[in-house]
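With one protein chain removed, the remaining protein chains of the complex are shown where they sit.
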Amino acid sequence: MDKMPKWADVVLIPLISLLLAAIISALVILGIGEDPVEAVKLMVDGALGSTYGWGYTLYYATNFLFTGLAVSVAFHARMFNIGGEGQAMLGGLGAALVCLFIPWPHWSLALIAAATGAAIFGAAWAAIPAYLQAKRGSHIVITTIMFNFIAAAVLNYFLVNLLRPAGSMDPATARFPEAVHLPKLHDILAPLGIEFSNRAPANISFLLAIAACIFVWLLIWRTKLGFEIRSFGKSEQGALYAGISPVKITMIAMLISGALAGMMATNNVMGEAERLVLNSTEGAGFIGIAVALMGRSHPFGVFLAAILFGFLYQGGAELALWTKIPRELIVVIQALVILFTGALDNMVRMPLEKIFVALRKGKA
Amino acid sequence: EPALIFDLGGKFDKSFNEAAFNGAQRWAEETGETFREIELQSEAQREQALRRFAEVGANPIVMAGFAFADALGQVAADYPDTKFVIIDMVVDAPNVRSVVFNEHEGSYLVGMMAAQASKSGTVGFIGGMDIPLIRKFACGYAQGVMAANPDAKVIANMTGTTPAAWNDPVKGSELTKAQISQGADVVYAAAGGTGVGVLQTAADENILSIGVDSNQNHLHPGKVLTSMMKRVDNAVFAAFTDGVDMETGFNVMGLANGGVGYALDDNNASLVNADMQSAVDTASAKIASGELAVHDYMSDDSCPVLNF
Amino acid sequence: MDIFALLDLSVLDSTVRLATPLLLACLAGLFSERAGIFDIGLEGKMLAAAFFSAAIAATSGNVWYGLLAGIASSLALAGLHGLASITFRGNQLISGVAINFLAAGMTVLIAQNMFRQGGRTPSLIGEGRFEGIPLPFAEALRDVPVIGPVYYEVISGHSILVYLAFALVPLTWWVLYRTRFGLRLRAVGENPAAVDTAGVSVIGLRFAAVAICGVLCGIAGAYLATGLQAGFVKDMTAGRGFIALAALIFAKWRPWHALSATLLFGYLQAIALRPDIIESALGFKVQVQLLDALPYILTVVILAGFVGKAIPPKAGGEPYVKER
């Protein structure tokens, strides 16, 4: 009894929306006196035209996957976790401590431990707002915003006062030991006979992120816990009726959310920088919100949205390299993509629905 | 074709990056040639930009900012024929020129001037993000203040602990007002875009301010006591001029070789009297000759005259 | 220990200035959210207004034109938010996020195109900015104990927009609780179907609310760039829109409470700029990072300790859909 066929819903509408975003973006590029065709060529070529480009695109996408999933899980329990940024920062701290202070024999063990450490730190950072929401009714939106700021201060303290190697200018930790360096996609794909650039930072964390997607999908749609999270998110009163404890679900959903955000550290801290720098998260926590919203909080949608944003980031970097277009152009394009695929979705959907209902009537 | 990479602050930060840009621009105007440039957007792009420029044959590649050290350490060996120049940090590789500045020396000089210009005996320092480099500025400044007036008081504030601290003029402005209410009548801003707010408020409130990195005296003529010049522009200009055949190695830009200094021009001529100028010039000469040593915060993470 | 040091007049003065943009944005959000339209795009609207007010003030040399331009730009973004969330019943959070990004990018792009100063406007001078206005008798009363200095230091000498912002609190209260428009506005945020079946246009009301939100954000942004500062710097709102949103929730969507909340936030921001006062009040030195985080930590503590559950307008965040 749907108004349109599923393919139109899933493929056609997003495509038209993206097209609209692209058209407006082109107008903006024209407006600042540059050639949009050339710009698009550069972006597509730079981000998708080589394994090198893909390596960067996927690297960024990995970050957004983790934070996007984090926001999604909280959304399913009807909580708006704006704190992904802070949770990811603390996750970075967790990963760094694990990598720096424990001698690891092999990267695989280190990855498991660092992912765990990052998840625990991220979850811990989400736990306080979650507890306050569950027990004291303090609005999670405010507390997570506040915890982002507090996280920045905590990280700053650790990096400037405790973890900075003596004599270094950089508020950053020392480099992680060789043993914990993660294999890049290049190393993973080479045995399969696939040539992938070894210059790009995409690494095994990408696979971890995909595993996280599958995990979240199973969790939310295939387990009792996910059932309870979704029930609670849809109706608190209903959850109470079904014997689902609001306090428990609030805590669990936020802990999972925080843990996912924290695990981003395996990619940016452990995989790319191989040390913890002050602004390692670079707003990925906030992009995660956009990614989750665009992906409709579904892991597959989140995956596609994360790739799209990865593309924009990498494509934007290429633009900045070879043209004089200010880097803010990419921010504008991002905004337009979010606007058209997310907020103005119905602008495309409503007329299409009418067309499909009319077509069906015509046939019937 | 040479290339210049700006740090995350962006090329028009009115101070550090902009100074680098000015140096490159000057070179371009004088030689009529062109150069490549990029403003970074993310940490991951550091290495990316270095490699991409190296791969298309840009040479030399100059990067403005200590944060590049790590990436350059990874990349330099892969492109032995490319010359790299890093500013504000030392990277030990055969094809790298490391340019560091003795900001504490320049800050010492403007600190002396601040103490002399101050009527209240209280002067202020407003830093951007709280990182060791900025503490280095603050510590040199405080030493200069103490040297000129041992009874003076230095109020030092940092704007924040996140990169946003480089771009919050409103907070810079409030910090200035807060320092004024504590008696400060000269403030030194080492805070990137935040400094714009500091200088503006100082001018509005009729106290003196001190600019940083570039010559900022012109921003509020007659209101900016001086600027601590960090001649990043010269470093970039020199690198571009030296070109592919440059000498690599460790390059300290201090008072001795004009790498740092204070700005004196028409805009602040009326503020700097002869006494002041001669005292500062004397100190400058002593520092240059090594007779006077200014403590460098980064050498031991502490400052003898200022508590962070 | 000297707790009274915390009431330092210059801190209170600074509180007023720092609270003003928060208050304006908070009231802006109040109108919008009371009508059922959530708005996390306050930040973006403020930023756009900050830029356009500075840009037009710089080019025209008249700050009033700047103010108008700021309001107009904020209104345009508000219109976009309305289009997305009212007309096309889109997700209000997504729309807000998009508007924040759009403003962050467009302001710098246009600024760069217009002024070539790296995304900032030239510094505003003379008629291009709002100056502080000394209130009557401020000088004369200055020596009267207690009241005099407070009047002189804290109350007098702010720009006109500050007084406007404070006047807007009772005005907002009056509009909301004493006028037909206010009644309908609150109703449409609680139960749009009730408004619809009572023969009033839900869409019209919501657009009106969103437009008011746009105007107030516009004033907030203009105050930042032309009152507090003398020009636009990129990202100069520095998260104030989000703090205002926090204040709005804190205030439980009520005008007088919004005043208290934003004053509190303003105060926490102001006191964090004064390590000396904190040190003398507490008796020990506070670590700089802790100082930086202090306003946020205190907010959480207050929120957890003293403020009960904040219940948003019932229909908030949901588009009004009659036919599924």
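Order of writing sets the labels: A, B and C. Residues in every chain begin at 1.
In this section, a contact is a pair of C-beta atoms (placed from the backbone, for glycine too) under 8 Å apart; a residue touches a chain by one contact, two chains touch by 3 or more.
To be clear about the criterion, contacts and distances are computed from a predicted model.
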Chain not displayed: protein name in its UniProt record ("ABC transporter ATP-binding protein", "2-oxoglutarate ferredoxin oxidoreductase, gamma subunit", "Dihydroorotate dehydrogenase" or "Na+/H+ antiporter subunit E"): "ABC transporter ATP-binding protein"
For the chain not depicted, the shown chains it touches: A, C
Contacting the left-out chain in the complete assembly, out of A:S25, A:N63, A:S231 or A:T341: A:S231
Of A:K3, A:R136 or A:H181, the residue in touch with the unshown chain: A:K3
Touch with the omitted chain, as defined above, among A:L15, A:L30 or A:V247: A:V247
Sites on subunit A contacted by the missing partner chain, in the whole complex: 1-3, 218, 222-224, 227-228, 230-231, 234-235, 237-247, 353, 357, 360
Where the unshown chain meets subunit C, residue by residue: 177-184, 186-187, 190-191, 193-201, 314, 322-324
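One rule holds for everything that comes next: only the chains that are shown with their structure count from here on.
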Distance between chain centroids, defined by C-alpha means - subunit A, subunit C (Å): 29
Whole-Å gap between the CA centroids of subunit B and subunit C: 34
Sequence positions of subunit C contacting 2 or more other chains: 119, 234, 239, 289, 292-293
Residue numbers of subunit A (touch at least two other chains): 149, 152-153, 156-157, 160, 326, 330
Subunit B partner contacts - residues on subunit A that touch it in the complex: 56, 59-60, 149, 152-153, 156-157, 160, 164, 166-172, 175, 199-201, 268, 272-273, 275, 277-280, 282, 313, 316-317, 320-321, 326-327, 330
Subunit B contact footprint on subunit C (complex, rising order): 8, 10-11, 13-14, 17-18, 117-120, 123, 224, 228-231, 233-236, 238-239, 269-270, 273-276, 285, 288-289, 292-293
Subunit C contact footprint on subunit B (complex, rising order): 10-14, 18, 130, 155, 157-158, 160-161, 164, 167-171, 173-175, 177-178, 181-182, 193, 196-197, 200, 204, 219, 307-308
